[in-house]
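Note sheet for the following structure.
Moving on to subunit A:
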Amino acid sequence: MEFVAISLLNGITYGLLLFMLSSGLTLIFSMMGILNFAHASFYMLGAYFAYQISTWVGFWPGLLVAPLLVGAVGALIERYGLRRAHRFGHVAELLFTFGLAFVVEELVHLIWGKSSVDYKIPVELDGALFTLFGTDFPIYKGFMMLVSVGMLVALYALLTRTRIGLIIQAALTKPDMVEALGHNVPRIFMLVFGGGTALAGLAGVIGGNAFITEPGMAAAVGSIVFVIVVVGGLGSLGGAFIASLLIGCIQTFSVALSISITDVFALVGITLPDGSQVARLTITQLAPVLPYLLMVAILIFRPRGLMGSRES
Partner candidate 1 sequence: MNPALLSRGRLAVWGGCLALAFALPLVLKSGFVISLLCQIGIMVVFSLSYNMLLGQTGLLSFGHAVYYGLGAFATMHLLNAIGKGGGPLTTALLPFAGGLAGLAAGVLLGYVTTRKAGTTFAMITLGIGEMVAACSLMFPAVFGGEGGVSGNRVVGKETVLGFSWGPQVEMYGLIVLWAFACTVAMFALTQTPLGRIANAVRDNPERAEFVGYDTERVRFLMVILSGFFAGIAGGLSALNYEIVTAETLNAHTSGVVLLIAFVGGIGFFYGPIIGAILVTVMQIVIGGMTHAWLLYFGLFFLFMVLVAPGGIASLIAVQRALWQAGLFRRMLPHYLAVALPVLVLLAGLVGLIELGYALLSGDAGVGAGDTATKVLGMQLHLNAPGPWLTALAVTGIGLMLTRWIGGRLGVAWNATLATLHGDKQ
Partner candidate 2 sequence: MTSPAIRIQGLKKNFGASEIIRGVDLDIHRGERHAIIGPNGAGKSTLFHLISARLPFSSGAIELKGENVVGLKPFQINRKGLSRSFQITNIFHNLSVFENLRCAVLWSLGYRYSFWQRLASLKDARLRAEQVMEDIGLGKRRDTPAGILSYAEQRALEIGITIASGADVILLDEPTAGMSNTETEEAVALIRRVTEGKTLVMVEHDMGVVFGLADRISVLVYGQIIATDTPAAIRCNAAVQEAYLGTSLNHD
């Protein structure tokens, strides 16, 4: 029981962080049809910007400024790079972001070096928020949840209460129609790309010090974010939300299960031959592969994803 409670908290915290990343990716994909391979790079940039700002003026200004900076960088990249690649079709766009991912990584190497940087949790947020069954729940995790939920609410309000939000929402389901209605689609694209990358930047700001700010951090989350977007359904924010929490919890709970595949099959009455390596693998070992398995299964059996409305 206590284990379930703790794991659930951990899973939700991680899931919410993942949602911050995947919401931006989903927005960008829905609007522009671009699978932004470099999305996690903006997450990394957010962390590094926040680190740099925190060394000058502290953590709190960075929380606000770093995502805006990342968004600005994203908007510029859209304006002067992606828009050009767009003329050559989706494959060129995709490859552009693919190349961008490692140019960003090299630039980070160049500017901040190849090792991790000392991006610290602010003192105010250091320590335990409460103790549950003898396990501390850190304040910072609570803060992460707060920011994520705050962002979720703000995003919801933006999408449902503002004009630009309504246009974006319309574009999620009927991109052609929005264009036909004479909206300045290129500028909306730039805004959405900037906004989406800013969300990734925000995730970086609060994820960078919770974990480690280092040049490999983009690669570490890159593919999992894709999994979320596919599992949730391309273009569906609600789907991305559910998939983020789902994958956060899957990753957390599967660690807890030390039973092997043999045991799983035994549960349903199948005895696997002894000795095979597959049979001896435990669910814990498989934990990080499970999202990919889920993704492949989703793509085969329900290609539009959990909540998606259109197939890619």
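What we mean here is this: a contact is a pair of C-beta atoms (placed from the backbone, for glycine too) under 8 Å apart; a residue touches a chain by one contact, two chains touch by 3 or more; residues count from 1.
How these were chosen: all candidates are chains of the complex that A comes from, given by their letters.
Keep in mind the model is a prediction, meaning the values are calculated, not measured.
Peer 1: Please name the candidate from 1 or 2 that touches subunit A in this complex.
Peer 2: 1
Peer 1: Touching residues of subunit A toward candidate 1 in the complex: what are they?
Peer 2: Subunit A residues touching candidate 1: 35, 81, 84-85, 88, 90-92, 94-96, 98-100, 102-103, 106-107, 109-111, 113-114, 223, 226-227, 230, 234, 277-278, 281, 285, 288-289, 292-293, 295-296, 299-300, 303, 311-312.
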